[in-house]
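In what follows, a structure is listed as structure tokens, so that the remarks can point back to it.
Note that one protein chain is taken out, while the other chains of the complex remain in position.
Our next item is subunit A:
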Amino acid sequence: MDAKDILGLPKTPLPIPQEKKSRPQKDSQRKPDGISREVYALTGGVAPLMPSIDVSQLKRRPPSDEKITWQWLPFTSSARKDDLQLYHWVRVVNGVPPTGDYSFAKYNKSVDVIRYTDEEYEKYLTDPKWTKEETDQLFDLCERFDLRFIIIADRFPTHRTVEELKDRYYSVSRAILVARAPSPGEVAGHPLVKEPYNVTQETERKRALSMVLSQTKHQERKDAEVLAEAKRIAESRMAARAAEEPDLPVPSDVGPESAEGAVGPGDTISPANVQAPAAAIAPSTSVIADNASTLASLRMLRVYLRTYALEQMVQAASSSAGLRTIKRVEQTLQDLGVNLKPKVPTKAVCAEHLELRKEILTLLNLQKQLQYKEAEGSSFRDGSYGDMPGTAKRSQRAADQDRTFVPDTISFGGDRVVKREQKRKGPGRTSETPSSPAGAHKRPRKMKASDL
């Protein structure tokens, strides 16, 4: 091989363990037949285990007994209405040029636009909104442009919308068909007759389509949210209904009842109603309904482990919370000295554990709420108009931080909570970041009395 020559390596293959697969051609040194060595080297140089190209086929072609030449000959096409003669290369076999029409002529298809006579127009096709002239023009354009209505609308002399043009064309064609047919039954199968063009529907559909297309990302997200809420409400309704079914006159337990009560408000909320109240009520119904559906599914199991049940309930309770929140709950549990999974999961312990988790969620939500309200308050005070909750001004920030951080540091040193709040705020706060949770202790606290 050339490469081996250059490197000065021995030409014989090194004694590496070779596979026992039988190779069709074991030439690794000699140049293969059919192609030159250089070309063969382009493919990698070594014969592939399974040759991708069968080497024997590369150069050999059955020597045909026909004599082929290529000639520059004139031709005509039946697709053309004139007698234009054009030239092209033609494969001539044994001196006989090919016969037949131009091979692409068969693709010259056009639409069968029905043409009416003037009498027919007088009899069936008059319309207050359309003059005969206009209708004639329309039909001419339709034939010319193969019912490409967008182009037709562009070229139409008077200003008409695409839907109007379509409507006129289809209703005229339909009327003609029906008029010309010997009996109505015969044309009933014709697509033009079967499905009339519905102008209002079409206009509406196109309007809706353009609305969807021009939606901003914001709107899209909102829509997705609403749909998700609606889906959840529908599902919880189904689950609650499934939970209700096996119930008897025997006093039913809390689960289905609370689901029933919760489904009540859920029923009055229609998915199309994108209002804040819907968003506010829906989470609570979904939480209660989640519990009901978890209980129902556990009951269906007939036998289960308490730890499994707890896991399911925890998941149901935190279904509305994001991953970050869940991590914060777990961190809080750890700070409180509670096992994330109880070591002795009795019924009482599991119930307490679940309640504790729910309370921690409430706590975190309240903390967030308080932050937002304080940021709001400080933005009002400063008169700054476009402030986001995260960019509260410096003078208020220290006070804000004190008030929000103090609860954490007092109780269980929720250090991580502190750090995360800091990260969310704007870039102008670099001076604040060095203040670690330890720093929070040292900083002069301003509003202590009301806090403690």
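The working rule: contacts are C-beta pairs under 8 Å (C-beta built on N, C-alpha and C of every residue); 3 or more make two chains touch, one makes a residue touch a chain; residues count from 1.
We adopt the following convention: contacts and distances are computed from a predicted model.
Trainee: UniProt protein name for the omitted subunit, picking from "Protein YIPF", "Ragulator complex protein LAMTOR1", "DOG1 domain-containing protein" or "YEATS domain-containing protein"?
Mentor: So, among "Protein YIPF", "Ragulator complex protein LAMTOR1", "DOG1 domain-containing protein" or "YEATS domain-containing protein", the name matching the hidden chain's UniProt entry is "YEATS domain-containing protein".
Trainee: For the chain left out of this view, which of A:36, A:69, A:85 or A:362 touches it?
Mentor: Touches the omitted chain: A:362.
Trainee: With the missing chain put back, one of A:79, A:179, A:305 or A:340 would touch it. Which one?
Mentor: A:305
Trainee: Residue by residue, what part of subunit A touches the chain that was omitted?
Mentor: 246, 248, 250-253, 298-299, 301-307, 309, 332-333, 336-339, 342-349, 352-353, 355-356, 359-360, 362-363, 366-367, 369-370, 373-374, 376-377, 380-381, 403, 407, 411-412, 450-451
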